[in-house]
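Left out: one protein chain. Kept in place: all the others.
For reference, chains read A, B and C in written order, and residue numbers begin at 1 within each chain.
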Amino acid sequence: MQSKIYHFPVQIYYEDTDHSGVVYHPNFLKYCERAREHVIDSNRLARLWNEKGLGFAVYKANMIFQDGVLFSEVCDLRTSYKLDGKYKTLWRQEIWRPNATKPAVIADIEMVCMDKDKRLQPIPEEVLEAMI
Amino acid sequence: MQSKIYHFPVQIYYEDTDHSGVVYHPNFLKYCERAREHVIDSNRLARLWNEKGLGFAVYKANMIFQDGVLFSEVCDLRTSYKLDGKYKTLWRQEIWRPNATKPAVIADIEMVCMDKDKRLQPIPEEVLEAMI
Amino acid sequence: MQSKIYHFPVQIYYEDTDHSGVVYHPNFLKYCERAREHVIDSNRLARLWNEKGLGFAVYKANMIFQDGVLFSEVCDLRTSYKLDGKYKTLWRQEIWRPNATKPAVIADIEMVCMDKDKRLQPIPEEVLEAMI
Partner (left out) sequence: MQSKIYHFPVQIYYEDTDHSGVVYHPNFLKYCERAREHVIDSNRLARLWNEKGLGFAVYKANMIFQDGVLFSEVCDLRTSYKLDGKYKTLWRQEIWRPNATKPAVIADIEMVCMDKDKRLQPIPEEVLEAMI
């Protein structure tokens, strides 16, 4: 079951653009990660890492880049997800420019939970509860 | 005359840290730039660049790194500035961790205005007015 | 017809890692772009942009992240491509850690040529000739 849509603003600074005048494409993956952290809660992520040695890792990322994004624009990053078994979360994330009629970028992200030895771990209960 | 102090929050994401566990030091220069953009106003910066071919460039940066900053912390970036003649602005920027008694990073930044041919230009009136 | 495989070394610096101890995943997209630039030739890319206003943009990126990559490792980035009609190039790019038996990251990238107004353009003859 797909979650509700979370909205996260992303302002485009100098650091985000390249000499072609638009956002450098790998940066969209960064914005997606920032937004996911806000859904899961950054403090919870820090605590899980420090106390239990658990972290989240992107296993797959499928992206479509449909439009360039310009300096100083404030985009709306729309995130939803669903759980897929005990080990996997599937995220749909879209970056919308102001007043756009379609997303500039669409990302489908598969994320798993791992311990510090890079072994797959079930998604922790407290995350599941926060996410459902 | 030093301006008032502007406050800008900076949340530390995965992208900001390195394998030593703290923020990778060049990133503090990025945060400083983000904060300056908010003082000057990003839309004004975009317009000046697109319509008049004017931009701001850092000419000097003197930085002291006094403390490491951790994942998930939300820092307070404190910015003030003064004008130095028609061509130069001097910025004092400090990154404060939550509950800190001294800044983690202190940056003194000298910024100038340039046209697209990299020639020094006087700071535009509309920026001066906004900054005073 | 798939091209030969081009090899490009990528050394992992502090800037590449995050606090979990491995390479921050969006950075792999950066390495892929560096490697493609070396296949096409950076000077040719600069000239096409400056003289003809033509650039390349990633339209799709499908990535699988199979293994973490550590600080100080020198990876082998293996790149091959094929042309798909007049407008599209399809790239297979793999990041191999030293002594690995499978790639740490696999990326399938679709790249198109565009002018400065973001209109699709046929891939320039000189690029086709260099790439065939």
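In this text, a contact is a pair of C-beta atoms (placed from the backbone, for glycine too) under 8 Å apart; a residue touches a chain by one contact, two chains touch by 3 or more.
Here the structure is a predicted model, which means the values were calculated and not measured.
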item	value
Touching residue (missing chain; options B:A61, B:L90 or B:M131)	B:A61
Contact set of chain B toward the excluded chain (per top definition)	19-21, 25-27, 29-30, 33, 49, 55, 57-65, 67-68, 116, 118
Interface residues of chain C (partner: the chain not displayed)	11, 13-15, 30, 33-34, 37, 42-43, 45-46, 49, 70-72
Contact footprint on chain A, counting only the chain that is left out	14-15, 17-22, 24, 26, 70-71
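What we mean here is this: only the chains that are shown with their structure count from here on.
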item	value
Rigid-body rotation angle, chain B and chain A, from Cα fit (steps of 5°)	180
Interface with the most contact pairs, given as the two chains involved	A-C
Chain copies touching (chain B, chain C) - same or different residues, decided at half shared	same
Chain centre separation in whole Å, for chain B relative to chain A (CA means)	27
Centre-of-Cα separation between chain C and chain B, whole angstrom	32
Chain B, residues touching no fewer than two other chains	14-15, 70-71
